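A single protein chain has been removed from this complex, and every other one stays in its place.
Coming up: chain A.
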Amino acid sequence: MSLELRGVSFTHRGADPAAGRLLDGVDLSVGSGEVTGLSAPSGAGKSTLLRLAALMVPADSGTVLINGRGFASGATVPRAVRQSVGMVFQSPRAAADPRLRLDALVCAPLDFRDGALRPRPRHHAERLAELTELAQLDAALLHRYPHEVSDGQLQRAMVARALALDPDVLICDEPTAQLDAETTAAILGVLADCAAAGAAVLIASHDRAALSRVADTMVDLSQINHASSA
């Protein structure tokens, strides 16, 4: 269970080539049981790096290794590999389908893995209870739609969703930006527990203080990014 980036570079499509690359030759490695905190000023390319690491966007060059298996840019990624990567986005509003209730959002990865076409929360009552407890989400909120809960509550649901398949690699982009201090600590604790269970966890956040409490390693993106404009 590990995540590794080797020489990953990225330029925004349509960006002025003179402005240079956003990311250039980034190397990063997160081993099993490790929590790595990633920090950088806004605009440095944190979110982009995480999307590259989660194999959501292809890099210009370089390789992303999940559990030691390498994927060069543009390689097809088997479904099983994707299912072993959990992801939490910065904005839960954008990451949650507004037409699905929270219970459906949380259990969707389980059903999609099993080949169902729509989430079936009723099939997963037990796992849902586990996950909501893990992410400290009030179970009474499970029957609400995203527009009926606050950003913080929704983010907890999105964390629960990311944990649904017991991911080997967990990639979190500002997972606690919308949360109060108590919940921030709790969520980071949940992520640390995942690492303790063997997962490789990569968290980007501005909240250095909170991050340093759980991270084994702190990485500054500007130190590992060779892009001239950074």
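One rule holds for everything that comes next: a residue touches a chain if its C-beta (ideal position, glycine included) is under 8 Å from a C-beta of that chain, and two chains touch if they have at least 3 such contacts; residues count from 1.
The rule we apply is simple: contacts and distances are computed from a predicted model.
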item: Name under which UniProt lists the unshown chain, selected from "NADH dehydrogenase", "Endospore germination permease", "Oligopeptide ABC transporter membrane protein" or "KipI antagonist"; value: "Oligopeptide ABC transporter membrane protein"
item: Hidden partner chain, touching residue among A:6, A:206 or A:226; value: A:206
item: Residue of A:2, A:36, A:183 or A:225 touching the missing chain in the full complex; value: A:183
item: Among A:95, A:214 or A:227, the residue in touch with the chain that has been omitted; value: A:95
item: Touching residues (missing chain, whole complex) on chain A; value: 12, 15, 39-47, 54-56, 79-83, 85-87, 89-91, 93-97, 99-101, 108-109, 111-113, 115-119, 138, 143-145, 147-153, 155-156, 162, 165, 173-174, 177-185, 206
